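All protein chains of the complex are present and in place, except for one that has been dropped.
Here is chain A:
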Amino acid sequence: MTERFAPPPARGCSTTPVLKERGQHEVFCGLTGIIWLHRKMQDAFFLVIGSRTCAHLLQSAAGVMIFAEPRFATAILEETDLAGMADAQKELDRVVHELLERRPDIRQLFLVGSCPSEVIKLDLANAAERMSAEFAPRVRVLSYSGSGIETTFTQGEDACLAAMVPVLPASDERQLLLVGALPDVVEEQAVGLLEAMGVGPIRVLPAPVRNAEYGVGPNTVYALTQPFLTDTHEALSRRGARHLPAPFPFGEEGTTAWLWAVAQEFGVDAETFARVTEKPRARARKAIAQASENLRGKSVFFFPDSQLELPLARFLTRECGMHAIEVGAPFIHRAVMGPELDLLAEGPVIAEGQDVDRQLDRARAARPDLVVCGLGLANPLEAEGMTTKWAIELVFTPVHFYEQAGDLAGLFSRPLRRRGLLKLEAAE
């Protein structure tokens, strides 16, 4: 099924030594995951136990969404809460009661740990257990940590999903579990393609509402749609479910390889596979070819952000003709990222962690055509004459699977096209 693709490189990046750095990280903490998770889980509320800084971060990250009565909030720790632990638990009870009285529609409540709550060792797991007992069966209360000292950006989603896995019921049903919060339109496409091949039943984690949940067990196989779900991956393995390793479904090649991994597991024959994927593959190829016209031959440099960097570098280099100078990721999980590293041709620096000043020095020296980075770095780098693509958009925008492949290439080509269009110097 890979006949139309460039063959896998003789030597991929799986044996490339990884540059591991410590120092200042210019990244979000895991709390930001709440911004998209709460949209996906319609009956869930996310209560951060933290400081004013946490509330301010959510407000800054959520932008205008903050005014749409979102299903998240912060219980801001005050001076009195820091005095003694017993009080903090009582205070938390009071806040949760207040919250659940006002929002009777809530069925799942997540107590989300932050740096301050972790440092004072506020036992949220215990609190969640106590409250679950109290509010059962109407509300299930779970806890996880989205603190900066433990999680980076998308790892917040991982921590949240991993907290849900142990409470799923047990089941021996043969089923496919798609893991990762995808935009609804993308999720429907993925399920549609697989069902057309006869794969099923298909379940998704996270489920849109709690009562749509299912069991897991030894006959469950699961495919990750997002690369950052490593703890969830391990939690599912502990429940006896089996992982289907695959590249991630970005671009035509990634999507096809991902679907093929699932199809093989469910005994789909090559003919059926070809019949179902032929048209969307052709569409994706065409769209990518158009959108990536001005990407060919250009260089790209990734600052660490979401763990999507390696799959995206693979997509940009293999399907859009770019070459990667450095691919930084906050965290690289070997087992999950293996198929991606095999496909990424040897050459770029693979970096894990960050010392932002040193990494900026490297970027300035390399003068890449396109820098993928966070919003704290984007405008300053533009001012230095570099073209940037801000990374957060890649987490919020539908970019997975065939129909979005052209849009994905478009996200990277637009900043370059814009730089070409703007003529702000005086005419000679």
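Everything that follows uses one rule, which is that contacts are C-beta pairs under 8 Å (C-beta built on N, C-alpha and C of every residue); 3 or more make two chains touch, one makes a residue touch a chain; residues count from 1.
Methods note: contacts and distances are computed from a predicted model.
Not every chain of the complex appears here, and the one that does not is recorded in UniProt as "Light-independent protochlorophyllide reductase subunit B", selected from "Pyruvate dehydrogenase E1 component beta subunit", "Phenylacetate-CoA oxygenase", "Light-independent protochlorophyllide reductase subunit B" or "Type I-C CRISPR-associated protein Cas7/Csd2". When you scan A:D123, A:E150 or A:E403 for touch with the missing chain, the hit is A:E150.
Interface note for the absent chain: among A:C13, A:M41, A:C115 or A:A263, the touching residue is A:C115.
Set against the missing chain, the residues A:E69, A:E271 or A:E425 yield one that touches it, A:E69. Interface residues of chain A facing the missing partner chain: 23-32, 45, 49, 51-53, 55-57, 59-61, 64, 66-67, 69-70, 72-79, 81-82, 88, 91-92, 94-95, 98-99, 102-103, 115-116, 118-120, 147-150, 152, 357, 374-380, 382-383.
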